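Apart from one protein chain that is not included, each protein chain of the complex appears where it belongs.
On to subunit A.
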Amino acid sequence: MEKILQVKNLHVSFRTYGGEVKAVRGVTFDLHKGETIAIVGESGCGKSVTAKSIMGLIPNPPGKITDGKILFKGKDLAKLPDRELRKIRGADISMIFQDPMTALNPTLTIGEQIMEGIIQHHKIARSDARKKALEILELVGIPSPKSRLKQYPHQFSGGMRQRIVIALALICEPEVMIADEPTTALDVTIQAQILDLFRDIQKKTGVSIILITHDLGVVAQVADRVAVMYGGKIIETGTKREIFYEPQHPYTKGLLNSVPRIDIEDAELVPIAGTPPDLFAPPAGCPFVARCEYAMEVCDRIYPTQTLKGNEHQVYCWLQDVRAKTSFATKW
């Protein structure tokens, strides 16, 4: 499959009064054409920072991409000046944010907010932009779009607003859409509708989606592949099947155990004990070491090497090392 976006060894830091926060520490993943990759992980593990880096939306100062590449159409977005990035933002790569109640400007009509993106990028006439906006509103499932165009955000419900936010992101027919927790702020029924919409849109437009979430239920519904993040790193990545049925990393297993299941009766919910690592002074070795029940001496000192479990399935854990396998055979 064609790789449309490649993130390579991305490092992002924030300079704060308390010191340097190393929020993202060597994230690598590929996005294929027409697929949905889900990035999952606990709060603070660096999901949003990764997404914003791709869009060039890391506030600088205090933030900075300190290392790595973001390759898109032969360009390295990490090194592109803002003037050039602006042409890509919203046009080729667009982003959807978490809270639809605050993501829209309260003082502009939604028509204006949908149209201005395409007017900016394609320099088309307002009448053409309006036609396009009507099409897009139809696509995202807003009833009677013509009269809705002149209304303001406060005249829509939360679910409707999220559809409008999605419409803004789609108006320029981008190749990549990044959705940062697009359903977290919505209630469950609306959440399911929005996820359906994502699948529907992907079928119709072939857009590649990076979906950020901490909800494995969401992952199960829409993702093709999954990247599990922990402490600013991707610790396991694979297809949805591989991650759900053959998880390898202790953290991934812990995540799956902490999700309620309806298929197993009386399944015990086991939250992962402990707290995520301090990103001011991240551990040199495995970031999960403080919470891992299998932690070995080596885990504390040296970052685990990559182990390939399948074509796409990569794990970073010392337990996968042949040497550990022999000595831990019984417990593992």
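Here, a residue touches a chain if its C-beta (ideal position, glycine included) is under 8 Å from a C-beta of that chain, and two chains touch if they have at least 3 such contacts; residues count from 1.
The rule is simple: contacts and distances are computed from a predicted model.
Per its UniProt entry, the chain excluded from the display bears the name "ABC transporter permease", taken from "ABC transporter permease", "Iron-containing alcohol dehydrogenase", "Fe-S oxidoreductase" or "ParB-like N-terminal domain-containing protein".
When the omitted chain is restored, the residue from A:Q120, A:Q193 or A:N257 that touches it is A:Q120. Set against the missing chain, the residues A:L77, A:L168, A:L279 or A:A324 yield one that touches it, A:L168. Shown as candidates are A:M95, A:V176, A:C299 or A:A324; the residue that touches the absent chain is A:M95. Touching the chain that is not shown, out of A:K87, A:R241 or A:R301: A:K87 (per the contact rule at the top).
Touch with the chain that is not drawn comes from one residue among A:V24, A:A103 or A:V315, which is A:A103. On the side of subunit A, the interface with the absent chain consists of residues 55, 57, 86-91, 94-95, 97, 99, 102-109, 116-117, 120-121, 152, 154-155, 165, 168-169, using the contact rule stated above.
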